[in-house]
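Note that one protein chain is taken out, while the other chains of the complex remain in position.
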Amino acid sequence: MDLISTLVINGLATGMLIFLLAAGLTLIFGLMSVLNFAHGGLFIWGAYTGVWSYQLSGSFIVGIIVAIVTGLLLGLITERLIIRPVYGNHIQQILITLGFMLVLQEFIKVVFGPNQIAVSPPAFLQGSFYVGDVIFIKYRLFIIILGLLVYFVSMFILKRTRIGLIVRAGVMNKEMVQSLGINIRLVFMLVFMVGSAMAALSGMLHAPYSGVIYAEMGLEFSILAFIVVVIGGMGSFSGSLFAAILVGIAQAFMAYYVPALSLAVNMLLMTVVLIFRPQGLFKAKG
Amino acid sequence: ACSDSNDTSGEKETSSSTEEADGSEEVSAEPGETIKIGVLASLTGALESYGDQTKKGFELGIEYATDGTMEVAGKKIEYIFKDTETDPTVARQAAISLLEDEEVDFLVGSSSSGDTLAVTPLAEEYEKIMVVEPAAADSITGSEYNDYVFRTARNSSQDAFAAAAAVAGEGVKIATLAPDYSFGHDGAKAFISAAESLGAELVHEEYADQAATDFTANIQKIIEAKPDYLYVVWAGANTPWNQIVDMKVEDHGIKVTTGVADIATLPTMTALAGMEGFTLYYHTLPDNEVNDWLVEQHKSKYDGAVPDLFTAGGMSAALAIVEALKQTDGDTNTDTLMETMEGMSFETPKGTMTFREEDHQALQEMYSVTLEESDEFDYPVPVLKRALTPEETAPPIMNQ
Amino acid sequence: MSSLLRLNQVEAFIQKFHILHDISFEVPKGDVTVLLGRNGAGKTTTLRTIMGLNRVSKGTITFQGEEISNLLTHRIANKGIGFVPEEQGIFGELTVGENMRVAMKKEDEETTKRMEWVLDLFPDLKKFWKKPGGALSGGQKQMLAIARAYVNENELLLIDEPSKGLAPIIVDKVTESIEQMKEQTTILLVEQNFLMASKIGKQFYIIDDGKTVHSGQMDELKEDKVLMKKYLGIS
Amino acid sequence: MNLAKVEKSTWIYLIFSLLLVIVPFIVTGRSMQFIIIQFFIFAIFAMSYDILLGYTGIISFGHVMFFGIGAYSTAIVMNQFDSTVLSFILAIIIAIVLAAIVSLIVGVLTLRLKSHFYAMLTLALAGLFLVGAEKWRSLTGGNDGFTFKLPEILRDSQNFYMLCLLSLVLIFFGLRRLTKSPFGRVLMAIRENEKRTESLGYKIVHYKVIASVVAGVVASFAGVLYSISLRFVNTSVFATDMTIDVLLMTIIGGVGTLIGPIIGAGLVEFAHHWLSSLADVHWIFERWIILYGIVYILVVIFFPLGIVGTIQKKFFNRQNFQKKKQQNHRGKLEEGRDKDEIYRNG
Partner (left out) sequence: MEAILETKDLSIAFGGHVAVNAVSVKITEKKFTSIIGPNGAGKTTFFNLLSGQLAPTNGTIYFKGRDITKLSTTNRTRLGIGRSFQITNVFPNLTVHENVRLAVQSQANVRYQMLAHFNHYKQFKEKANELLKIVFLDDKADSLAVNLAHGEKRKLEIAMLLALETEILLLDEPTAGMSLEEVPAIIDVIKKIKDQGDRTIVLIEHKMDMILGMSDEVLVLYHGELIARGTPEEIIENETVQSAYLGGEYDEQLT
């Protein structure tokens, strides 16, 4: 029982971490249907600038804020220069965002050097404690809480405000939305910036979790995020959350019970889901 | 060994330089008077920092070995660095270009085992000596061995022997945790056999996804197996250290041990302070003239930075080559060189190394250490417990 | 009556292709003005150009005395111009209700009232309120497109072939609704259904080959068999 | 065969092929030859990808699995048997048969999925192959890989160059014919509008599966040549990076043009080589990858349809535009509606 709870809790934390990463992509890829391979680049920039200011100022909060600001700014630049000319064209999106990804990744090394940087959680989030026989790692609990927070805030914005509708409508038919008097360009830009900020934030949160950051981590993790968005059903926040947790927990359990397959968990999970439910978990057929 | 005849002589004489890639600062003297060395390393990409260390170490090594003259036996030494980008295709292309266009006499490299394996057959084909540094895969001097390959780098088995020497003993229960790919498997397997030969008992063998972010299951299993020592083979990012500490492995009476790699990884091991392990190199550990020179020169040349793991390696490769040339009196005939180098001993920052005759693996010193917090840095540093002699960590011969 | 919208020698390209050559007309406030012309004449392009969905390369478009040529589409729309496009522009994955919500600029009482009125006009929409727009029948989509333009208070409505695909009874309803609308809203209509157009239109312009070639009062056109034959193929 | 009936472009391509035959006699440096050989191999790989992406409209993120199958089949066969020409031929046969079987199964299993989902599923399947290669260490040597020996005749760089060139030319003409056949036209119809193609009476799944088998087999053959060129194989032949590379080559050259991917492969191969060699020129170019990334961005901005695609369109348009103008002063058409018209006035 303790074993199960330990696995579940840690799997949940991993899931939340993946969700944080996928959340930005749910907006950008799931909602706006932009295949943004530079997402990983935003992730590492968030991580590096965040960690840099965290280590400089000694305050984790400052790190988080800086990461978010970096995300917003980079999102703005990315949207205006890179994405805007290629909305609606996946092929061009792949090429241009991959190019930009290379630039972002390599630029990290120019600014912060090529070495990996070690990061540890702030003092108040360090360590772990027992409840009964189940071990709780503080930083992971923090991640779980933050993940839920992000989830609820995003859900609120999407469901309770018109923004969500407008974005979805804008993806389907941009001209029509404009004809209805909506500045879709601005809306898209804002959404993109928020998505980027989420990527940057997750980069920052990821850093103390894995203990180190390095320039190449971006692409690796963004592929995982793509997987989660697709399993969840494109554009569905709840789907992404569910899928991320599923992946996290499946990883934990697979690693324990079928270690031989643990390398392939994500892939297997996605294969099974897509073969039996081609539209993803949280998406009505259509 | 295989004796694969080659057919490149015809091409060689017609070889014209189609591209000028001259990375060395040296101006070559008259042809024939120059000895060229081609160095392959990951100068960009994920292993960039390794490549950078090799490069610096190699440069310093040549300087040291020639007393700054850049000449050996009256011949000028010229070296050319090429980037492999940690991509076997690029590595091979770069190697061909070095061998053909630059007509190098030696190859050195490279930062990844995959790149190195893509290149070693070329050494054989062109009948040139290749000094492998710092790739560690056992197969390079094992199943994929050829006569032209000499390795100054340690191989995974040596690591394992060092680790085993540090912790294993009669009746000691051990467990391993390693990433689930060649490097991890090589390392864990070698450790287990080394430890078992010292009388230890293996209670658990665990492999984790190298990209995993959650090691709960793996650590949980290890805790359940109740070993005395947990030997962790790890390289690259996504380190399990934090979680090992967070899950209070030590509270279960399990001592963690591992190899301490380059300086950049030390901060990730903060939580492991107090741990016993081993290392290949840390600038304060080896106590010899060469290392003193290296540390001093490196500091003055690079803003006070100290040399790192592969700096010493790169230097050793350079020292090996120059030493061989000294012994042949500048003769670059491959057979002569090979004969000379087999069994050759030479001084390096890590003490005396010897190329074993059978598989051309350099036997070398390793260091048994304790990670201790230091006042100087905000990360723990390895403190020497005992230098392990080359014989102690000699790996089995695997190329038969 | 003053003219609400005026096009003055407008030319437009679609990419390299010169589609509109010389479009000039005026839409007086409070009337229904009809654009007629054969397939491919440029009627749709004209409406799209007014909406800013096509660039004006020469000439001017003025709305309420203010030049609007080449403003961004949403700016134009916010000046009080509503648009029912030829291809309907339904958001297929949004429900009928959501389609309406995207369209609503305000949520005040006025809008609510209009909404009720629209739903009375097209009860089908109310019935399928939660259905995705893409699953509607062709005619229902057309109704939705019109309804979307009706819920906002607009000075001017551009409607491209509203009767297309509608059952006769609905065509009557739409005709009627336009008659009602024109109290507050001026309408520029493109319509192939001459019967309908002639019922509600006050004046007309004929577009042929990207030019306005004729204009006049609808009543006169109905009598002018020669003109009808020449440009509209009606005999 | 009636020579008069042969298209003009065919002659042009043939002349280019002949020019390439002469190259190794001029460029004798083996390292340059090696680069050109890589270019040929990736050109073949990229063409196979174009059949999927450009002609059938399928984005696959796992095309590398067939490349890897070819590479590993060859390496394993050459390692287990004598290094003779016979085992080389055996390797090719095994590579092709395996790729055909795998692509058939994968196709049947996955091709009913919609674009993004299909793309991600293929990514997953390729990932499984990667894991498989990693895990089956006794055969593959895992991530480190292994080297193998070649028959005498293939070891000669010149011979191998000719082999690759010949393969490229034959495959190019073969695929070109395929795309211009009635079958190929149906593929394009599927790309444009799947549902409609179905209602014209075509069984689209059959077409897609056949297309993916053809693409798989050709990719596998490229993999064969690749591992021969390296005399070494490791798990990188299954890595996503490789799919991304081939994707970029195809897109840069221009999808749906077949010659585009060849040019794209050449461009990527040489730009990469040239830019990375800049690092030796000046330290500022140590970060040449940034320039490399910028090249991609510039390509999209200046050649939105890829190099060949964009040039073709410009050329085609001008010709048609003038022709049309005479007949019809409205002279329009021929141009796809701009996908993104809103940003025109910005």
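To keep things simple, chains are lettered A, B, C and D as they appear, and every chain counts its residues starting from 1.
Note that a contact is a pair of C-beta atoms (placed from the backbone, for glycine too) under 8 Å apart; a residue touches a chain by one contact, two chains touch by 3 or more.
Because the structure is predicted, anything quoted here is derived from the model rather than measured.
Just so you know, the chain we are not showing touches C, D across the whole complex. Touching the missing chain, out of D:68, D:107 or D:184, is residue D:184.
Across C:12, C:61, C:94 or C:166, the single residue that touches the chain missing here is C:166.
Listed by residue number, the positions of subunit C touching the unshown chain are 14, 37-41, 44, 86-87, 124, 128, 131, 135-140, 142-143, 161, 164-173, 192, 194-195, 232-234.
In the full complex, subunit D touches the omitted chain through residues 177-178, 180-186, 188-189, 192-193, 195-204, 206, 210, 320, 327-328, 332-337.
The rule is short, and it goes like this: only the chains that are shown with their structure count from here on.
In this assembly, C is the chain whose CA centroid lies farthest from the centroid of subunit A.
The centroid of the Cα atoms in subunit A and the matching centroid in subunit B are 36 Å apart. Centroids of subunit C and subunit D (each the mean of its C-alpha atoms) stand 48 Å apart.
Residue positions 106, 109, 175, 178, 184, 263 of subunit A each touch two or more of the other chains.
Annotation for subunit B: residues touching 2 or more other chains are 44, 180.
Only residues 162, 165-166, 168-169, 172-173, 175-184, 286 of subunit A touch subunit C when the two sit together in their complex. For subunit A in complex with subunit D, the residues that touch the partner chain are 82, 84-92, 94-96, 98-103, 105-107, 109-110, 174-175, 178, 184-185, 223, 226-227, 230, 234, 260, 263-264, 266-268, 270-271, 274-275, 278-280. Across the complex, subunit B is touched by residues 27-32, 34-35, 38, 134, 137, 141-147, 149, 152, 155-157, 226, 229-232, 234, 236, 273, 276-277, 279-280, 286-289 of subunit D.
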